[in-house]
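Missing here: one protein chain of the complex. Every other protein chain is in place.
Letters A, B, C, D and E name the chains as they come in the text, with residue numbers starting at 1 for each one.
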């Protein structure tokens, strides 16, 4: 569970960052290359394989017939799971979801759910009886830093790729409607310096993390501060502004 | 899991007890102060916060609509859970119920169930289809000895405080009928001396434990011998007699 | 989990086997005495207690009413569980099924299921609504080697003893029809020597295991190679041939 | 006999027993190959097998008691031992029974002789029909003796209860289901100390007193059967002669 | 007030509060006997109890940090704390909340003073009514101080949000259910550093900015209540005088 990270690495990364540079040559607000391959998993209703630099995630969307919650008879539901499979990193372990995976899954889930990217009402087939349950399963294949954004990109891309299998209920299959396109941007703070889209090494020495999802109108849809460090009010302001700018640049690559 | 208890403490407690005294100044058959606050947990159908000396438990009753068991179509059911949350003691651990919590929950449950304190037939709404399931959740907040009695008092008090939420099925809420008032009394044996309502330290050095629940008619409703020691037949006789006497004194404080 | 087995034992067993002998005096292809007591567990729909030398297993068959799988509305189902209870061996542990028990259960299950010993269609009561679910619970009481065969014999014997409790659905009880009688034969390889029906010590030093189930027509119904060793093509040929021969000898003892 | 009556006017029960009569008991020691000690019992329609392993090193180590052995019992019901199939593995009921049986045996095993060790007692209920915890404890006591575990005595167990307002011994399934109370006990026969006592239902002090006397008497009869089973076992295996003697004399 | 309106034209909410007004808060320190520190809070209809144990040795050992203490928080809801009974034990939501609260406290506890140790913080939600994570964090900070755990400051927590298009402080249950956003934060009052920040819903940058200011201000008011509770506690127990001083002066 613990990476033994030398203080040397931490100092090195910090010193470079403090002078506006990064170990891999990027600018502080620069994202790594984003590659999105939709429709990769043929047995899923929708899927996307996302490369974000050295990080690779595969997200599959499955749509299952089920019953609505008693208190929401006219709505389908969304379930997001995250497996940090041990393939992706020497330090992930198999087994029941641990804290880290749960936080990731819940932040991805809220990004989709609370932004109303999917209209749950449209997932209702027969009120109180039959609805679509949308499973968003995030499979991390290669962990090279910034899982929050890679997973969020993957979830949104897989949804925009999804087809509602209405033929199962004697209808005709049709594309799942995605109403909003929230893009998650994560700032990472090392001592007093902030960079975006942390690499693996930057993740390992990070003091604090702030993830902001903004939609196509520049509105804030989800936020999550993480790790043991803190942000000043000015830093929060800076991160929110930058997140809106970066989201607008990245959105087309994800939505396609 | 193991309290390292010095033999000195054990000897000290024993010697005092052997001369009819207790470390906290009580007589052998004397209970600590009992304080019952009903209706404490506002989102529960019934609740009671019980102080028994330094021990504090909070019991909530929730009533849920459910299906009857196939072999008992005309009866509702009772489910008792006990959480020895780590807040209550440095030696409790979180997680799945362990032996100790299971024994406690089952003894509390039997005290209620087998004394027919609740008429399960009256919990039936539609035969074979819909019944009330009564959840009695015991939350131990502070562990200062004699959990068996504190939990049992809490369960009975919470039930006498409970309101059947019949408005959920378009009826009118009404108080849950509690037909009997079994009071649990626990004797603790240290070497060859018996005391009642053990304090934390007495619990820690106890050799054997005998819990007797008697109802308002002086009839025995439940018994549980615990720990690795034994009781002679005469001791059992003494404990049963004393339990009846003490129960009659304590009952009004619990039932109110 | 690990038996510390002396290399001496291994050498001893190997040297004897290499000269066609076994520690307990048997010939390489010789099975230990098989004793089958059917109907032992009176609360089961069918049961058999099987002694295979020092190994003893008890198999109970329970038939429960349930719903069919949505994709197989006209079929009942079979569920096989295996408990390596700690009673049977100093090295088994209680708790969730581990790898070894899962492999055993699945091989026994496939032997029954894939040989079509039970016609799943005949377990259907009302299409899409009500079917019989057949639970085959294998309880290993004494572990003296060759659990694969002992468990398989027990499962088949218990099935041939089972009565469908049709009186539960207002019918008349009738014997469960068993359409085929697959007999599992296990070869154990120690270095380059093969013996059948391994004793406990032979099991402990085994390099490879090959289990073959053949039916009353000599057809192959299930195979499972296990352990870290290998078999040559010639050895596989020999084991299959021998399995057919031994199965024919053993079948009457199991089916009765 | 009146319909639905569990005990008739002459004090005779549905299966023909008197109120203070036990169901038939068959006991055999030394029935398994792998275990250090084992025994098998048929008590009425109950069938229970017991095995003992140990004393052996307790694992994990932090559970060890540096001053004495642990006695760890596991009461388990086979899935097919009851009418409605039971899911494999421990449920809350079996965890509680395992606990109270462990505590009962802890009182008589000479635990100080084996610091840091564990004595593991496994009881498998193969067929269940009321009174399985008494049946399991009784057969496990024989398995412990068969394993040569030093004990102050062989403990014995039996239940009493109440049905049709009558105090009765050793309830069968109908009496357990329809009766008013069930009180399993276990005693150290030599001293009549009570090491297990549970009860639920509805019983007066007077009924309890008379039932307890009845059950204690029955435990002594059962203890004789336990000792017989061990004698039969040891008459076969002469090399354990010392152990027999020790147990018969109650060292 | 219009039907269904959460905030009326005069900026008054259903329960009579102004947009920047907190629900009533009652705080008490030192309420449990066993814990090293404890506190109790009633915040609106929320009731939360907090207990602190430690610093004590961390187990299992491989989780120990050789350079500093762990701060391990457990946020738990009692089954009866909500309208629909909650199954006992941690669910995914409470695991996440436990994690972010642990991280927030890790920032202020002087962890280097206790290598290999753990400080365990338990928060039990006994009655829940919107905003339980802020309530739990606020009361836990008091329990940490009550336990004498050295901290750079007593952190304080509060949420803002949006309902009927208005930015409001400290959402109650109706506002949480029907509103457009909920933004819990926690700060180090002395420095205004943000140690917890979560949000979901729909809010503009401008609304976020004004809400954040409102919540930071409220945290300062809450911090005063936290310090008051500790002063009341320590005025009773004179022997912990030093601790009071340390905390009031913010060592």
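Please note the rule applied: a residue touches a chain if its C-beta (ideal position, glycine included) is under 8 Å from a C-beta of that chain, and two chains touch if they have at least 3 such contacts.
The model shown is predicted, which means the values in this text are computed figures rather than measured ones.
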Chains on display which the left-out chain touches in the complete complex: A, C
Contact with the hidden chain (one of A:17, A:36 or A:58): A:58
For subunit C, residues in touch with the removed chain: 1, 97, 99, 102-103, 105-106, 110-111, 113-116, 210, 215, 218-233, 236-237, 240-241, 244
Missing-chain contacts mapped onto subunit A: 40-44, 47, 54, 56, 58, 60-62, 64, 81, 83, 85-90, 94-96, 135, 137, 139, 141-144
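The rule is short, and it goes like this: only the chains that are shown with their structure count from here on.
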Shortest chain-hopping distance from subunit C out to subunit E: 3
Rotation angle superposing subunit A onto its copy subunit B by C-alpha atoms, nearest 5 degrees: 120
Centroid comparison with subunit D (C-alpha atoms), farthest chain: A
Length of the line joining the C-alpha centres of subunit A and subunit E, rounded to whole Å: 27
Centre-to-centre distance between subunit D and subunit A (centres being mean Cα positions), rounded to whole Å: 58
Numbers and ranges of subunit E residues touching at least 2 other chains: none
